[in-house]
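Structure provided below as structure tokens; questions to follow.
Here the complex is missing a single protein chain, while all its other protein chains stay put.
Then we have subunit A:
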Amino acid sequence: MRKLLLLLWLALPVCAFSQGFQVNLEGEKQIGMGHTGTGLLTDGASVFFNPGAVAMLPENYVQAGISPLVFQSVFNPSGSNVQYHTLNKIAPPFTFYGVWGPKSSWWKFGFGVYTPFGGLTDWGDNWQGKYVLESLNLKAIYFQPTLSIKLADFVSIGGGFVYNRGSVDLTQAIPLANQAGQDGQAELKGTGHGYGWNAGIYFKTESGVTVGITHRSGVSTTINNGNAIFTVPTALQSYFPQPNTFKSTIPLPAVNSVGIGFYPSPKWTLALDMNITSWNVYKTLEFDYKYTTPDLQNTVSPRNYNDAFTFRAGAQYKSSPRTAWRFGGGFATTAVGDSYVTPEAPDANRVYFTGGFGYLISKHLDLDASFEFEHLLSRTSTNIQYQLSGTYESNIYIPGVSLSYHW
């Protein structure tokens, strides 16, 4: 009669696409210029940056790039001098774009495959927040066919359809020790998909300044039948039925952008971009399990994100017809309130600096390299749900390279 109510052992689970997961690595030329490009005609990456500008591109493009990304975070718990570091793991955001249309036609067709959200965070299984998160690997790959139409010599529009294939693999320690004193573990692993669209408009003004405005819609991504794998002591297995599946929907936010390009001399291009990411759609994170028990309940975690703003600026200098030097930077506000910071991508206001180099290898082939350094400002917070309290700081290092063939 010693009634045993085994309740809420799991602080299940965290998994958020936060601003930290907005990757912003969608073209090496643009990365070099501070990831601007909404108001520029640069290359096939306009499929992402401004589908409205695609019809204005002077050539057809096939291009691919990769930006291996190292996200290094540190956590210093409140009241302690210990520093926990994430393991060095390299996430590989990539891009592929194709743009084609008849020479000097009023239309162009584009296709893009890119990774606008993703993250790879591994704190290991021996850190202070292991019951909140051990590791998280998530990816969103967008496939986007696009049609762009030139309405006049000075204005073009375009729109695309987005199919997202998202995947998540999250591990978390469960505070149920076995006879050896080792924790249990939860792993949630699955793939899902979602749909969205985007549209843009591009102007060439009489003064020579170019302007772009785009809207990329939210993409609500649902994972059905993800695997929910629980490793717990034998005597408790019935409380965590196996095999089990979960369902969760993650609303990837809409992004509105406006960008401007200036051309003070034939050698110089200057660009400014501003993005508003509608993170406020992200109110809660919910996980529904196929089989629940008193100890394995569906969960609702508050997120209450705010819209986030990014300000970007960049420049390109052509030192010769074949070579271009690029630099830029920006500032992004955090989407996450102080009480909602979680270790999966400990978000904070961030600054970043970029540099890049472009070289025309042959008449039709560009080689572009870029490097981006992002610094997430030190942020001290106590998570309202997990009471994990401490200071986070992160650096992100992103080299990148791409090849573009154009004709």
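Convention: a contact is a pair of C-beta atoms (placed from the backbone, for glycine too) under 8 Å apart; a residue touches a chain by one contact, two chains touch by 3 or more; residues count from 1.
Here is the rule we use: contacts and distances are computed from a predicted model.
Chain not shown in the complex: UniProt lists it as "GDSL-like lipase/acylhydrolase family protein", one of "ABC transporter ATP-binding protein", "GDSL-like lipase/acylhydrolase family protein", "CoA-transferase" or "2-oxoglutarate ferredoxin oxidoreductase subunit alpha".
Of A:F49, A:Y114 or A:Y131, it is A:Y131 that touches the chain left out of the display.
Summary of contacts with the chain left out: across A:Y195, A:W268 or A:Y359, the touching residue is A:Y359. Within the complete assembly, A:L236 is the residue of A:I66, A:V155, A:L236 or A:M274 that touches the hidden chain.
On the side of subunit A, touch with the chain left out of the figure occurs at residues 1-9, 11, 70, 72-83, 85, 126-132, 173, 175-179, 181, 183, 232-236, 357, 359, 367, 369, 371, 373, 375, 378, 385-388, 391-395, 397, 399.
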